[in-house]
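To start, I am sharing the structure in question, which I have written as structure tokens.
With one protein chain held back, the other chains of the complex are shown just where they sit.
Chain IDs A and B follow the sequence of writing; residue 1 opens each chain.
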Amino acid sequence: MMRMAHWRRAFSPGRVVVLALLTLLTLFTLYPLVWLVLSSLKTPYEMFDSAWRLPEVWQWGNYRTAWAFGLGHYIVNSVIVTSVSVTLILLAGALTAFLLTVVPFRGKALITLFIMGGMVLPPEVSLFPLFRILNMFGLYNTYGAMIVPYVAFGLPFAVFFIGAYMAMVPHDFYEAATLDGAGLLRCFWSIYLPVSLPAVAAVGVIQGMRVWNEFQFALTFIESDSLRTLTIGISTFGDALRVDWAVLMAGLVISVAPVLAAFLATQRHFVGMAQGGVKG
Amino acid sequence: MRRRDFATGALAAASAAVLPRGAAQAQEKVTLSFLHKWPEPTYMAFFQKVVQEYEAAHPDISIKMDAVADDPYKAKIRVVMASGNIPDIYFSWSGEYAHQFVRAGRALDITAALQAPEWQGRWSAAMLEPFRFDGKLYGVPMNQSAAVFAYNRAIFARVGVTPPQNWSELLAVCEKLKAAGVTPIALGTQAPWTAAHYIGDLNAKLVPAATRAADYTLAAPEDKLFTDPGYTEALTRFQELLTKGYFNRSPNAMTMAMVRGSFASGREGMILTEIVTLDPMRSAKIGTDGLGMFPIPPIEDGRGDQKAVTGAPDGFLISSATQHPKQALDFLNVLTSRANGALYTKQTGRPSATIGAVTTDNASAEVLQGVALLQGASAMSLWLDTVIENRIAAVYLAGAQALMGGTATPAQVMENVRKTALEVKREGV
Partner (left out) sequence: MTGWRARMAPYALLAPMLALVAVFVYLPILANIRFSFYRWSSLSPTWVFVGLANYRRLFADPLFWSSLGNNAIYAVASLAVQVACGLVLAAVLESTLLPRRLSGCFRVALFIPSVLPITAIGLLWQLLYQPAFGLVNAALETVGLGQFVHAWLGEESTALLSVVAVSQWQWTGYIAVLFVVAIRGIPRELYESAEIDGAGLIRQFFSITVPSVRQTTFVLVMITIFGAVKVFDIVWIMTGGGPNNASQTLGTYMYRSAFQTDAVGYGATIAVLMFALSSVFGLLNLWLQRRGE
């Protein structure tokens, strides 16, 4: 009797509808990944001619060609730039979020506005002036030419997202900590940072993605091939008239794989950790 | 950093001019910066080989090469120019595009340098012309290209048509193909410069050469600017191909890559494309011999130049601020030699501009046909989007898309072009 009721509840119409919709949505979002991999195994004309069918002959050679182009050192560069940028963004972002959301002091509103303004413009706008500024600081054509702007542009989002999460923490935590005489940094490092780890992890993955796929700055501010990142390396697989599309697809899969892996590995943590994170 | 380069550069240049070769080798290293738009693996292999060989032969010269793909190149060259960090040697399309650099004083006048014996017999006059402004030469051509029709031999044989000799024959061929259930011409205008091939060529054939030159360079008087009826006729003929059902449906929704892929799969009868894309289209479906080419047919009563070929060289300019003009020229000399030109064509499939570089050893029959076409042309009609001022080109191309989408008439498009041209002329660019 109880089992029947359980069954009926398990398959209530609401639930079935939701499941069906979500499954449809999932197919809709996963299919492109499948398509990307399949396309990378086709010949260039197959890609456009029979875009939706399976490859006639699985062209594993595309990956060999893509790799032979020296993707190895591009990946190293991308890894260096991404890990350094993300680490800095998270540390600086979380600290700033803490200071702006939790700590009381004068001029907070103005500073908040100031940081917010950093999110407003698309990076393409800054190409001319940034080029000069980077030259001035001697950063042009170095890892710094990418890392510094990425941190500067990635900071605002980190601040606001982590800040929004920190704002959900009851203020008593801060009062209790300062009453105990803890300094700001201690309060941040031992209490607020751990508590907002889910938001921090989320921002880390997101900014990591952004930096890994970033094109405009990596292209304009870097000249030496030895510093090139993966995204730029792959974009060179063809010009307007003669693109080897299938090899390009293989390159894109190679580029997506690490990001996807990183996401899959960490997502459980940043969402999982939050469960029961903040008790009322 | 730049100051030090200046000192060493000046010293090297001075001594190279005064001392015999051997002594010059005792100088400090000269660095040439070289920016081009071919980062693809096949091209880079060629460039790196030439650079390495050159550096080995000239131990006192080191070449810093950077390559950025086609679309981002347009942005990068501007950022680089604006910051004053101009590369010693940089890529440029010919025509108005190169003229911009010349007008801004960024390109070196190499007319005298090219008179030297080592440059003679290198290029035909037609190749150099698009790099000549106010009677002076500024650019070194690297490769050449032309817009031609590629056709599917099997389809033509099946339907019983042969390559047309003039425009009305072209229309007849299209009609026969359409009747046989084959899409006559493949066209993709999502990136509108493909339409520029058609319009540019039709302009050349329908508008008298002198009028066209005056209009393109904005030298014509205001009340005559872009008023020749040939322009509107060109657009009408272009649109006619669509309304008669000779293009595939919705060209605006197709990218050139899709369309070329479709042609290479044997679907359409013809496609207007550049000779450098001919060989890659010989897919398994169409067969290595399945592709032929014919020049864009002349128009019987056209008032323009029927022997003009829509094509252009592109190549390199030297910075007017370079500290090492001699070395830069020397490197370009080596880069465009007949041997290296042949290697370039063999490796990349793109026809070198150097005379004698493109032979049966490194090019297919159709590519050779295209090169011969360029050699025999009375004049080269450059790509429409690089031969007129940017803003006017933008309006022209948007108008082409409107024609393909049926949202504007040829008269309306020309009206917009005329308006923009007047604006630009008045600003005195």
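Quick notes on this structure:
Please note the rule applied: a contact is a pair of C-beta atoms (placed from the backbone, for glycine too) under 8 Å apart; a residue touches a chain by one contact, two chains touch by 3 or more.
What you see is a predicted model; the values in this text were computed from it and never measured.
Here one chain is not drawn; of B:Thr255, B:Gln306 or B:Gln347, the residue touching it is B:Thr255. Among B:Arg103, B:Lys136, B:Arg158 or B:Lys244, the one in contact with the hidden chain is B:Arg103.
If you put the missing chain back, the residues of chain B touching it would be 74-75, 78-79, 81-82, 84, 100-101, 103-106, 189-192, 248-255, 258, 390-391, 394, 398-399, 401-402, 404-405, 407-408, 427, 429. Touching residues on chain A toward the chain that is not drawn are 14-15, 18-19, 22, 25-26, 28-30, 32-33, 35-36, 48, 51-52, 92, 95-96, 99, 103, 105, 111-122, 124-130, 133, 148-149, 151-153, 155-157, 160-161, 163-165, 167-168, 181, 183-185, 198-199, 202, 206, 209, 213, 215, 231, 234-235, 245, 248-249, 252, 255-256, 259-260, 263-264, 267-268, 270-271, 274-280.
We adopt the following convention: only the chains that are shown with their structure count from here on.
The geometric centre of chain A is 39 Å away from that of chain B, both derived from CA atoms. Only residues 37-41, 64, 66-72, 75-76, 79-80, 82-83, 85, 191, 256-258, 260-262, 264-265, 274, 276-277, 280, 283-285, 349 of chain B touch chain A when the two sit together in their complex.
Within the complex formed with chain B, the residues of chain A that make contact are 43-45, 47-49, 69, 127-128, 131-132, 135, 219-220, 223-225, 235-243, 245.
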